[in-house]
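For reference, the structure discussed in these notes is given below.
Every protein chain of the complex appears in place save one, which is left out.
All chains are identified by letter, namely A, B, C and D, in their written order; residue positions are counted from 1 within each chain.
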Amino acid sequence: MREFDRWSASWYQLFEISLEGSYPMANRKRTKRHSKKAGLPPGTLVHVGERRLESVRITVIDYDENSFQEKLVPRIEDCFAFKATPTVTWINIDGLHDVSIIEKIGTHYDLHPLILEDILHVGQRPKFEDLEGYIFVVLMMFRFDDESQAVLSEQVSLVLGPNFVISFQESIGDVFEQIRDRIRNAKGKIRKMGPDYLMYALLDAIVDGYFGILERIGDKIESMEEELVGDPSQRTLRQIHNLKREMVFLRRSVWPLRELISGLQRSESTLIKETTGLYFKDVYDHTIQVIDTVESFRDMISGMLDIYLSSISNRMNAVMKVLTIIATIFIPLTFVAGVYGMNFEYMPELKWRWGYAGVWLVMLAITGAMIVYFKRKKWL
Amino acid sequence: MREFDRWSASWYQLFEISLEGSYPMANRKRTKRHSKKAGLPPGTLVHVGERRLESVRITVIDYDENSFQEKLVPRIEDCFAFKATPTVTWINIDGLHDVSIIEKIGTHYDLHPLILEDILHVGQRPKFEDLEGYIFVVLMMFRFDDESQAVLSEQVSLVLGPNFVISFQESIGDVFEQIRDRIRNAKGKIRKMGPDYLMYALLDAIVDGYFGILERIGDKIESMEEELVGDPSQRTLRQIHNLKREMVFLRRSVWPLRELISGLQRSESTLIKETTGLYFKDVYDHTIQVIDTVESFRDMISGMLDIYLSSISNRMNAVMKVLTIIATIFIPLTFVAGVYGMNFEYMPELKWRWGYAGVWLVMLAITGAMIVYFKRKKWL
Amino acid sequence: MREFDRWSASWYQLFEISLEGSYPMANRKRTKRHSKKAGLPPGTLVHVGERRLESVRITVIDYDENSFQEKLVPRIEDCFAFKATPTVTWINIDGLHDVSIIEKIGTHYDLHPLILEDILHVGQRPKFEDLEGYIFVVLMMFRFDDESQAVLSEQVSLVLGPNFVISFQESIGDVFEQIRDRIRNAKGKIRKMGPDYLMYALLDAIVDGYFGILERIGDKIESMEEELVGDPSQRTLRQIHNLKREMVFLRRSVWPLRELISGLQRSESTLIKETTGLYFKDVYDHTIQVIDTVESFRDMISGMLDIYLSSISNRMNAVMKVLTIIATIFIPLTFVAGVYGMNFEYMPELKWRWGYAGVWLVMLAITGAMIVYFKRKKWL
Amino acid sequence: MREFDRWSASWYQLFEISLEGSYPMANRKRTKRHSKKAGLPPGTLVHVGERRLESVRITVIDYDENSFQEKLVPRIEDCFAFKATPTVTWINIDGLHDVSIIEKIGTHYDLHPLILEDILHVGQRPKFEDLEGYIFVVLMMFRFDDESQAVLSEQVSLVLGPNFVISFQESIGDVFEQIRDRIRNAKGKIRKMGPDYLMYALLDAIVDGYFGILERIGDKIESMEEELVGDPSQRTLRQIHNLKREMVFLRRSVWPLRELISGLQRSESTLIKETTGLYFKDVYDHTIQVIDTVESFRDMISGMLDIYLSSISNRMNAVMKVLTIIATIFIPLTFVAGVYGMNFEYMPELKWRWGYAGVWLVMLAITGAMIVYFKRKKWL
Partner (left out) sequence: MREFDRWSASWYQLFEISLEGSYPMANRKRTKRHSKKAGLPPGTLVHVGERRLESVRITVIDYDENSFQEKLVPRIEDCFAFKATPTVTWINIDGLHDVSIIEKIGTHYDLHPLILEDILHVGQRPKFEDLEGYIFVVLMMFRFDDESQAVLSEQVSLVLGPNFVISFQESIGDVFEQIRDRIRNAKGKIRKMGPDYLMYALLDAIVDGYFGILERIGDKIESMEEELVGDPSQRTLRQIHNLKREMVFLRRSVWPLRELISGLQRSESTLIKETTGLYFKDVYDHTIQVIDTVESFRDMISGMLDIYLSSISNRMNAVMKVLTIIATIFIPLTFVAGVYGMNFEYMPELKWRWGYAGVWLVMLAITGAMIVYFKRKKWL
């Protein structure tokens, strides 16, 4: 058991490296984590992943159309009071290393132990579970951090209940800031809607985050195509390869999203109201568009490889032509010079008055013939 | 939210460049638009895309079997009167930057806010929505502008209601002129049919427009194949690559069309009468044919790449052969000349009466042997 | 509208060229037809395609188990009398350019205008329509014309009614001659069966015609494989490419056939009797076999390309080896000769009695060492 | 009509050649058969395929749990008596050229004419037909003949009736010998079971025969991989290509098998008892395994091609390096020697006492520098 956990976490980091590798400002260190769970039964909760924070940060936003409160709570127990109120409660947990918090939430909100495991073990395949009393969603969140100029990725788990949404993140910083603003300022209709609309808003923000990454990759592809046309180097090849790997990873994160969201849409759970259905359809359309783009990018990248390879061939061709032109002109001339460098006693030409000039004429004629030949072959 | 909008618009432009790149007379400027929507709630309407027109142009065509009127209206409110009449009304909006017009239409015709967003955010994946009271379709329109000799593409949104069709375009100029003529002159049965037949006619015109593009691409493929056989260059490779990219883009626009139209066909909406069904089937067949052709073109283009690569190899081969022939003939001769250029005191050959002539004979023999060898190898 | 017609006709010709290109005796002229229909409403009938005949030829075969008559009729109206008789009537139209004939048939047999359009617009994707009162099928017919040694392709449309089959061809000459013979001579059970069996017989003859083409392509592949193994040239590459294009076209014609015939089979139309079902199953099996073969050929052709490319590499390798052997043997020898061609005053070797002989020995030793080296490297 | 027959038979032979080509001891002659059926109506029975036997051999095995008899019958009519008995009768026909025998069986056992055609026309796609009163199966049988060391393939047709199985083979020799033994000696439960179990046993023997072929191909792949790593040649390439073609053919024979057997399994025919179902499931599993292996082999073979191509490149690289090393060392040296071979009157170095030795030092220094450079470049 739990070989899986170690593995999924390491896969997860593998990508981080790859992506950082191509966004140069991110740090590259990689710590080989040892399995923290080997030998434990499946019910035991252990956080697998880098400890990204000093302490877990818990924030609660509680609202309905008329009221609103937001607070940073020190202990998870402080949130539990909201469970009884009819208002929409959004509990956000930043940091997964304090297992006891997750356990308490699990007990209080009646979450299945396997769900708690999925929350803690980063590197999950995006998926959706429709369980009695709540809906569980786990997926990857990508975001570009302006400060470090790096693409950051982390696993986000969402639990939708009758009057609450709980979100679990690995570290502080997310793509939800605008949603918070909209709740705070009662912009749009988010305050009038239930927790299913909040769930939609969170998913939509995460999927929108993918477009940000894709835009960056698109820019990269474009700039690399210019490089390819101009002056491709071994470095270009490495970059193409990195892009390819990123697409491999993105596909892994994006394809399951499709099932996930269409599952949510078709779900017959009473937790998702009919009026919200159209919004989930919208997220679904965006997901399809992300998938389409990922596939198009894959096509483009493999096209770039073809161009790169034929650029190399072309350059080799150019090198060969120069060599051939120089060699085929001078080798015969050198031969001629060699002939009259021979020391035979009887070589009548050597005594001719115009011998030397004649040789030059011969050599010029050879050169001319060669040049005409190369022109005809279009090598010059 | 709305990261998506910025993104989709930029993808959209990416293609424009690509296509223009290969149809040389189009202008190439590309303005990097900044996100106009970042931070707004999902309900807010903002036009994302280039502002292509100074002012929005609104035209109304209202007809039934016996009556017909067409007018250019300054304000959108002037169209609303037609909603109450039983005649078929076609409202065409050229230009999307005046959001208030879209909003007013939305309010008057009861369109869902997400639909209005889809209309405004160019770069949508073609799709079809069957909503209560109306059917919404969004897709790409391609047309070749004879004046600028460029392929123009824009997003077209169509809304079909009980007695009206509203079409939204980004700029003036479309593939609908013949339909207008047919309505004006009561050619064919368009004046006898309802708005669903008008919807069909518009879709049919758009899909027919794809054949125009494909024909052009087909011509291009053909002329490039001749170039390939004749004298391929690095430029040829770039053109192949551009064609490939265009096919990637076209696929993205064309594949979803299939679902879209088959969705329309199978739709159980009462807005589409049974008699019009066969016409939609016809459009569907054309769409399949477009898809088939796009796929065939992809096959052909990848075949061209293979030919290009092997042409390069062949040429390198030819260069190498010339070099080898010249070098292998003259290097031994030069050696022979070098031998008799040595200054040893005791070199009996140098004193022979026929030494010099003998050396020439030897050299001719070597040359002859080489030529025979090359002939046998079929290099000459 | 009708951009499609021009397009489909030109696609159609594109292939003709390709196929003719590889069957050298066919003529190559290609006339760029201008759109005859641009600007007309969808109901207007215009023949799009080359005018292949001077005048339309109409033949009628009318039979039942006991009676038989066959005649060439000058006017289409002469056929209409057969509609009322219980016998099976087969009307064959060679030539599509006289639109009025098609129109009259359409009126008399109650065919939908869109069906008439499909008949006239060559280049249709093979398809099947089950309409009220009749079944419509359109597909491509291939046949090898012994006279011109060319593969001829034309569009065939079949209409199956309660007691008639109408077939539309572009030109005289088809694969149906044996069927006519069987009807004339009451061979087999064709005379005992209804029009659905005649329909089957026609489809079967067309699909059997595909095997003829495939056999020819198979022969070509085989002969080209021998060429590949023997002496591949740039011409070989072009032939491979042509074959590939033909397969692309054939796929386009063949894949839809599958749906078409399985559609016919599963059709619940009363026009096709249960006893004929097994015969359609037989045609279906043949179609699958055609598709299988086309796919296998595609595999083989792409394998041939691989072989071609590696043949080129191998040959380049051989050229390089010759160059390298010659150069690496003679360049050191020339150097040695050059050394003793220097004019230093103090060069003791020049005065040695056996200096010259010694140099020859050194040079022979170098040559021997090189040869041993090349032998060990297996270059000789 | 019947173009198909000629075609399928020739395809069939095409493979035979290919396979024999790679199993060198088989004979290679190929007779181009002319269509024997062109112009005949579909009901006419003609054997299409090579006549492999002098006379048709008919054997009957009749058994139940207690009784057993086996005999070689001269005339097919001698078998017909068994139809009335309740025992299981297995009639095996070796040789298809005597059409009258097939016709008599068809009449006596009430087989549909199209089924009789399928039996006679070798080169059928494997298929399964569930007809009233009997089940018909046609597939390919492969077997390795120890005597001729060749892979033999022939078409086998099986007809399962209420108390009989009829098998049709093209020639004597099959993979059924063990089944005969088991019936003769009442080994296993075959004598206790009905004709459906016999059918299963025959199919199982045929599918098991595929593993024999695959094992041979696997061995071949393995030995070729060793060759690839060691010393690949043009011959290796040809062998890879042959293997690839064989896989193309095998796929064609194997993929339809899947449908065939799953069709048998799911068939609701009363001819197959429920208890035999599990056995058919077993054959199905084996078929899937055959398909899996064929696909894996295809992957491996295409991997071998990649290795082959890069081996060629590597070797070319090696050749180039030798040339470059020799040339770049000696060309400068030759130049130096050439300089002091000039005949200028005023060349002070020529008169220096240590000039000659100095030149040697310079030349050694150049050589040394070159060698260091090559070492650093890892070319030496």
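FYI, a contact is a pair of C-beta atoms (placed from the backbone, for glycine too) under 8 Å apart; a residue touches a chain by one contact, two chains touch by 3 or more.
Every value quoted in this text rests on a predicted model; they were computed, and no experiment measured them.
Chemist: Looking at the full complex, which residue from A:Arg57, A:Lys83, A:Lys104 or A:Lys127 touches the chain that isn't shown here?
Modeler: Residue touching the absent chain, from the options given: A:Lys127.
Chemist: Please identify which residue in A:His108, A:Lys192, A:Arg266 or A:Arg315 touches the non-displayed chain.
Modeler: In the full complex, the listed residue that touches the missing chain is A:Arg315.
Chemist: Touching the hidden chain in the complete assembly: which of D:Pro74, D:Gly133, D:Gly188 or D:Gly358 does that?
Modeler: That would be D:Gly188, which touches the missing chain.
Chemist: From the listed residues A:Lys244, A:Arg258 or A:Lys377, report the one that touches the chain absent from this view.
Modeler: Touches the omitted chain: A:Lys244.
Chemist: With the missing chain put back, which residues of chain D would touch it? List them for me.
Modeler: 178-179, 181-182, 187-190, 201, 204-205, 207-209, 211-212, 214-215, 218, 222, 229, 278-279, 282, 285-286, 288-289, 292-293, 296, 299-300, 303, 306-307, 309-311, 313-314, 316-317, 320-321, 323-324, 327-328, 331-332, 334-335, 338-339, 341-347, 377-379
Chemist: Mind pulling the chain A residues that touch the left-out chain?
Modeler: 1-4, 6-8, 10-11, 14, 38-44, 112, 114, 124-125, 127, 231, 234, 237-238, 241, 244-245, 248-249, 251-252, 305, 308-309, 312-313, 315-316, 318-320, 322-323, 326-327, 330-331, 333-334, 337-338, 340-343, 347, 349-353, 355-356, 359
Quick note on the criterion: only the chains that are shown with their structure count from here on.
Chemist: Between chain A and chain C, how many steps is the shortest route if every step has to go to a touching chain?
Modeler: The fewest touching-chain steps linking chain A to chain C number 2.
Chemist: If you list every residue number at the chain B and chain C contact, are more than half found on both copies (same) or fewer than half (different)?
Modeler: On the two sides of the chain C and chain B interface, the residue numbers are mostly different, under half being shared.
Chemist: Which whole number of Å gives the spacing of the CA centres of chain A and chain B?
Modeler: Computed value for the inter-centroid distance: 27 Å.
Chemist: Could you please state the distance in Å, as a whole number, between where the Cα atoms of chain A are centred and where those of chain D are centred?
Modeler: Their C-alpha centroids are separated by 44 Å.
Chemist: Please set out, as single numbers or ranges, the residues of chain A touching at least two other chains.
Modeler: 341
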